[in-house]
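Every protein chain of the complex appears in place save one, which is left out.
Which chain is which? They are A, B, C and D, in the order written, and residues in each are numbered from 1.
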Amino acid sequence: MSAAPSLLAAIRVTEIWYLGLGAMLFTIGAVGVLVRRNPLVMFMCIELMLNAVNLTFVTFARSLDDVGGQVVVFFVLVVAAAEVVVGLGILVALLRRRPGATADDVAELKG
Amino acid sequence: MLGIVAQLAPDLLRLPPVEWKAIVPVLVLVGGALLLLLVAALSRQKPARSVYALWTVLVAGGAVISEVVLWEEVTDSARGPFTAMAGAVGADGFSVFVGVVICLSVALAALLADGYLRRESMEGPELYVLMMLSGAGGLIMASANDLIVLFLGLEILSIAVYVLAAMHLRRATSQEAGMKYFVLGAFSSAFFLYGIALIYGATGTTNLTKIATGVASAGAPLGAEFRPDALLGGTPALLLAGFALLVVGFGFKVAAAPFHTWAPDVYQGSPTPTVAFMASGVKVAGFAGMLRVFYATFGGYRSDWQPYLYALAVATLIVGSVLAVVQTDVKRMLAYSSISHAGFILLGVQAGTANGVAGSLFYLATYTFMVAGSFGVVTVVARRGDNRTSLHEYNGLAKREPVLAFVFTVFLLAQAGVPLTAGFFAKFYVLRAAIDAGYWHLAVVAMLSAVVAAFLYLRIVVAMYMTDSDPDAVTERRLRVPYGARLALAVAFGATLVFGFLPGPLADSTQDAVVTVVARAR
Amino acid sequence: MLDLVWLIPTLPLAGFLVLVLGGRVLGEPRAGWLATLCCGGSFLITALVFFGLVDRGAADRHFEQTLWTWLPSGSLHVEFGFLVDPLSITMALFITGIGTLIHLYSIGYMHGDPKFSKFFLYLNLFAASMLLLVLGNNMLLTFLGWEGVGACSYFLISFWFSKEANASAGKKAFVTNRIGDWGFMIAMFLTFQATGTLQYGGEHGILEQAHTLAPVTATAIAALLFVGACGKSAQLPLYVWLPDAMAGPTPVSALIHAATMVTSGIYLMTRVNPLLAQGYDWLPNTIAWVGVATAFLAATIAVAQNDIKKILAYSTVSQLGYMFLAIGSGAYVAAVFHMVTHAFFKALLFLGSGSVIHGMHEEQDIRRMGGLRKYMPITAVTFIIGWLAIAGIPPFAGFWSKDDILLAALNKNPALWAFGFVTALLTAFYMSRQVFLVFFGEERFRDAGADLPADEAHAQAHDEAQAEAHDGAQDGAHDGAGALAHAHGVEPHESGWHMTVPLVVLAALAVLGGGLNLPFTDSSKLLERWLEPVLESAGRSTETHFSVDGSVQTGLAIGTALLCALAISLAWTIYLRRKGADAEKIELDLFAHAWHYDEGITAFAGGPGRAGFEGVAALDRNVVDGAVNGVGSLVRWTSSKLRLAQTGYVRSYALGIVVGAIVLLGLFLGKAA
Amino acid sequence: METMQHLSPHTPLLTLLVVVPFVGALILGLVPSRRSELHKPIAVIFSVVAFALSVAVLVQFERTSGDFQLVDSHSWISSLGISWTMGIDGISLFLVVLNGLLFPIAILATDPHHDQKAYYAWLLVLEAGCMGVFCALDLFVFFVMFEIVLVPMYFLIGQWGHGNRTYAALKFFLYTMFGSAFMLVALIATAVLHQKAAGGALTFDLRDIAANLAVGKDTARWLFLGFAVAFAVKVPVFPLHTWLPDAHTEAPTAGSVILAGIMLKLGTYGLLRFGIFLFPEAAAHYAPLMVTLGVIGILYGAVVATMQKDLKRLVAYSSVAHLGFIVLGLFALTTQGIQGGVLQMVNHGISTGALFLLVGMIYERRHTREIAKLKGLQKPAPILAGVFMLVMLSSIGLPGLNGFLGEFLILIGSFLTRRWWTVAAAAGVILAALYLLWAYQRVFHGEPDEDNADMADMRWTEGLVMAPLLVLIVFLGLYPKPMLERIEPTVDKLMAHVQAEADIQPPKVGITTSATPAAEGN
Partner (left out) sequence: MVDVVVFVLAGAAILCSAAGVVVAGNPVHSALSLVATLFGVAVLFVAQDAHFLAAVQIIVYAGAIVVLFLFVIMLLGVDKVESLETDPIAGQRPAAAVVGVVLLGASLLTLMLTGRDNHSPGIATGVHSVTGPLPDSPSGNLRTLARSLFTDYLYAFEITSILLVIAVVGAVVLARRTRKDEEVPQ
């Protein structure tokens, strides 16, 4: 009975757990951008990537005992918000002209 | 408000001193943009549209003046570069030089935009506002002394340009360009940010001065050539991965292969004056960030990043020149050419020497004129709808519009690197830097790619001078060259030739503008 | 008087310049007279210089005059100057002398030609060049004359350029000569390297230095010069241009292609005789064998020719072969002697044939002649004199000179002599054949064209190209004349005095020319004594020490003459008595086709040669330029493939960015790992 | 002449040589297009003034000195040590005069059928550039001039050329630029490495660098190759020659004259000045290669010329052969070879220039250059034929005409060091006779068909324009001493330099200098 908790207790959640999780999240986001055609979902995937970065920053902030890493997350949030606004604006302008268009449909310019 | 707080609770919040001088150029641009926005929004009857452009030029000019004032200080040997805003801003010759170039790019693009907006029946001062704000972002990047500030500047610059790209609401390709630019830009920003995070983890700070000068665990500075690995053995993988991801971000902004893919599509689809800004201002800002981070901050890690910039330069040179060969759209051709120019500028960056930085700066400055002029001509020739950009539209242009054709030819030849144009000296300086640093093989690759790229410029010249006009083009109305565009073309033309004959003063200033680690707080 | 030497080439040159500028204004016949006067004046000056030279002692007969420094470059220093010595002045004398006669003759011959003045312009230029050739005091100036005469020869062969064949013949002559000139040039280079100079005379001249040269060098230089001589003097293997050169107007054939230009090879070899002496023995042997082979070969060919000029052309080749036989045998005097006598009688024969052609209205086929002695008596008589001279019948000039050569050959190698001897018989035979068919027998020109034997049709066809060339003589306006003559027959007539006077003078010289060097006593060997200063430097005695004694010599001479007479009677039997019934037994196809040599070369040049050139041109187009365009195509192809990556799909671009990021990450991590 | 003597020695004659035609071009640019009657006179006046200046240079030239003369130096870009340094010696003197002579002739001899103004302006720019190439003593200035001439020639071919002109113009530009790519890299490397090794400031001064080239042997060889490629393309040396037939064939007459007469000499001049003079040891090391290529060029060019169906193309290939001689002569590294090479540069300019003028006259009358369509022209046009014959014989290398002496000196010079190459090269003399005489036969001989029967003979104006060339052909063939004695001191000096630097012995000539004759090794 006590073996399992002690084993669990022996396991410490170190920074690499968080960083690894961040890397996974980042990768999922990146892959999402590659495989989804709906531009909205692509934006969401980019948000996933930004979140992964945020997680990384917070983790580093803790291991370095430095507040700077946490402050950065604020700015990332602002940037994410601004990006989404403009991105959705572009999307609105685009989809208003071509309702239901996917990212693949917008491929007139090429070569 | 913060001031009030600070006054009320001095021990709670000790505001850093604000070095106005260092941020005046940014403030001028932002203030000018906001003023324009307010006036345009509040005034009953709309002012003449040219006023917007004029205002933008004035604001950019004001920013340039404030930069020049700053230049006097930072290049003064007694005073020199300084940091401001709690070390977030680094005011040095480099930031000033780049700032001036970006302001020029804003002004030129604004002049082009004037006639363009009227022709395309597009409204509003927003384009100018966004351009000025974007320019402010560029200035922020140039003077950023903190990776976060750099990132914010990059986003300010980019997000505004995403909007600019998508702004021509009646052209489907404009939105397509905007969408592509946005998605890919945000995507690459995420990589860039991740890179910042890794570097933060590796160094413990995002402040460039602190990174560069280093803070040992004991808290004693190790000097400019600080390398943590000197203590630990080998550059930490975290830092190296950070470099790689930063290169992704910068590479995207400057359109270096393999992160260039957006450029042709976006250049082709976006409103042409915007493209002029994109190809000059955005590229300049991207390279400014790159130089600040790699050359100045991580100069001690030169041997780590040089090989990869080398590879990037080779790929960019080849892709830019080779892919241009089969294009039939002039805007697209110029897009590829701008990629190959990025490769040339990378030559200077990767040399990792003061000469290299100076060469890159010279290249960027002169390229701004050449490319703004080129896209200026494209703007004019594209006619209403902004879609007459195919090569055959240029057939026989020399017969119909001899002056325009000649001016365009000069821009094209300058881009090809023909002597007695600024473009030649631009190539000369970066080549010299590369060779000086021992990278003669890269110089050879670059020159060979220039030969391939020359084909593209000559093709346009062939169309203009050696091909007969399309039958319907002859019967069409003559092209109207708006006054703004005339002015812009004249300035660009003059600069291209003047710097082609007398590059000395400009080259000397680039020597003063070599980026350094700004460590002195004023 | 020797100072006047510069006037010798200058006078014809002046004539040339005047004719260039004002030839058309002068018109006919003044242009011709001007040219003749210039040449004649030159002859007079030459004579003056000659006497000036004679006045000097035998040891002092060497005079140089430098006009200006021509080519100064480092240690190379070439003057534009003249060398007067017995050899050059002998050459100059007969060049100007015969030249003047032929100028005069041409006034009549070229009468009515629209390019009358141009013809004389070329003739004067030729005379000037030829005189530079022989009078030049260095190899380079000789070469200037050498190529100059080649160019004039080219101009004159293709004088009636409207006919393709004439133009081709001219080109062929020039190009073939150039092959020889290649040797000449290399010889000059080697000479310069070995001796540091190109001057003949003087203390440091080539001739003085010759005996200090390594034998191998001397041999090489001489051999290369001999290559040049082979070209200019139409020896194997380069003789092919000379028969074709008959496309030119007949006076040209007489002057250039018989009397003067073609003998410049002999002059050259004689000039550099010290080199030959210093060199290895195989070279003189080779020269002798080439000479005798050429002589024999050309004689056999001449047997089967039907063109009156072509017979003479092959005869010239054959006689030149004799001269080289003499050179190779070390008998320079004999060579020069034969050169002079040959100039007399061959010029005479050519001019005679020109007179015949003229009188026959441009007919050149001897099968359509016959019995002409009645119509053109002066021509016939002089021609017959020439015939006897060349056939080696005493006391005509040819007998003496040919005899000298045969003796020298016998002395060198009996085999050489044997070939030379047979050639002499052949010469007598084919010349007799020509004389009999032209001047004797029945008159075949009235129904000409009808009686050509059928089996000769193909031979005729072979000659067509050349025949056409001659038919078309006298420019396009006269084109129909020959054909007309065939159809209706012609009434031959004697030529005017312009033409007959030179014939008579030359006939006299052909009779008396032997007197220059009679073998009876040492004092009668005028030429030998005269040339002694030039030849004694050879290091070998010019006194040929014959291994056979005098009586044998005399016997041989008489025997040869008798056998030649026999050959003549054989020709008489075949062509006059039996009217050419068995002619085909002697006029072998092989001979008619010139041993297929020229045809072979033509076939080669037109076939594999041309194909080779085409191949190189195709190589240039497809491989060398193809590589250039290929690079262009490669770039274009790469571009068109690479642009496929630019799909337009934003997701592909994102993929590209990720891949790029991974690559960079991988590279950096590779560094870290 | 009197006034020329009075020119002060400080008159910057050489700078004027460059500036005068350039100013002429600018003035032409300012004259309105519709004042077409002014264009040709202006062009003629300026080119004649330039010619007069070049004659003044000839008069002022000190005959016995092998040094650079009339040197005129002004700092241009001081930070790079670049200065506008002009000077001539015996090598460049006659090329300058030839340049001065050929341009007025080319301008007078031909008329463009459209766009007069631009045509003459480009020609004058071209003249300025060519003058600059021959006079420049600064590596950088040389390169600028070397490269700038591409532009006017590109336009001349592309706009006023014949059928396949755009292809030819593009090929010409790109091919030459390809070569220059290597040269630019090598040029910068030379200056940079020289500075590094020798210390002191960066300099591009030819004299300074050549005086003590402080780079390693292997480096110098690489640098030499870099330069050599550029010049080899320009010369053109086999197998880099294929741009030439296209460019020559499609160019307008004046373009062909200048291309053949002047621009090919830029390559040979460059090989001499920036190959042999700058890198003597490397030149000696690569001499076997260059000589071999030269010889191949002689034979190959001749063979290919023989099979050409286009008269201009034939003449173009003949240039390949003739220029092969020059390369052979230069790299024989003997006094006679180099002197012959210089002489031949001028001679080839005269005779091939004249040949192209004549072909141009035929083309103007018959509107074809195809040999098969021309026949029997000597009948309707005897004077033209005669002049053609004279020029052709000069080209064939007939003694007594100018073409021979150059070839002869080259061959005799190269024989001293490269015997067997020379033996092969001399065979080119045979082939020259073959292809030119054959061409002459096909064009001028034979009975003219009806197309050719009425061709007009040479007009007296045309004759007048040709006259100087014809006079020179004969004069220089008989009395080249005035030229040779001015060339010789420079060549002697050059040879001394080469022999000292490359550690080679002067070839032995004559028995007196050598105990065992050189022929012993035969």
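Odds and ends about this structure:
Everything that follows uses one rule, which is that a contact is a pair of C-beta atoms (placed from the backbone, for glycine too) under 8 Å apart; a residue touches a chain by one contact, two chains touch by 3 or more.
Computed from a prediction, not measured in an experiment: that's the story for all the values here.
Under the touch definition stated at the start, the shown chains contacted by the missing one in the entire complex are A, B, C.
Considering the full assembly, B:A160 is the residue among B:A160, B:V282, B:A296 or B:A485 that touches the omitted chain.
Chain A residues in contact with the hidden partner, per the touch definition given at the top, are 5, 8-9, 11-21, 23-32, 34-38, 40-41, 43-45, 47-48, 51, 54-55, 58-68, 70-71, 73-75, 77-82, 84-86, 88-93, 95-96, 99-100, 102, 104, 108.
Along chain C, the points of touch with the absent chain fall at residues 647, 649, 651-652, 655, 658-659, 661-662, 665-666, 669, 672-673. Where chain B meets the chain that is not shown, the touching residues are 2, 5, 12-16, 23, 26, 30, 33-34, 37, 84-89, 121, 123-124, 126-127, 129-130, 133-134, 136-137, 140, 146, 148-149, 152-153, 155-156, 159-160, 162-163, 166-173, 178, 198, 200-205, 207, 210, 214-217, 228, 232-234, 236-241, 385-387.
Criterion: only the chains that are shown with their structure count from here on.
The chain pair with more C-beta contacts between its two chains, of A-C and B-C, is B-C. Rounded to whole angstrom units, the spacing between the C-alpha centres of chain B and chain C is 79. One simple way to say how far apart two chains are is to compare their mean CA positions; for chain A and chain D this gives 67 Å.
Note: centroid distance chain B to chain D, computed from Cα atoms, is 44 Å.
Among the residues of chain C, those touching two or more other chains are numbered 643, 646, 648, 650, 654.
Residues of chain A in contact with at least two other chains: 30, 33, 103, 106-111. The touching residues of chain A, when paired with chain C in their complex, are 30, 33-35, 37, 103-104, 106-111.
Residue ranges of chain A in contact with chain B, taken from their complex: 19, 26, 29-30, 33, 39, 42-43, 46, 49-50, 52-53, 56-57, 60, 63-64, 66, 68-69, 71-72, 75-76, 79, 82-83, 86-87, 89-91, 93-94, 97-98, 103, 106-111.
Looking at the complex, you find that chain B touches chain C at residues 179-180, 183-184, 187-188, 191, 234-237, 240-241, 243-245, 247-248, 251-252, 257-259, 261-262, 264-265, 304, 307-308, 311, 319, 322-326, 452, 455.
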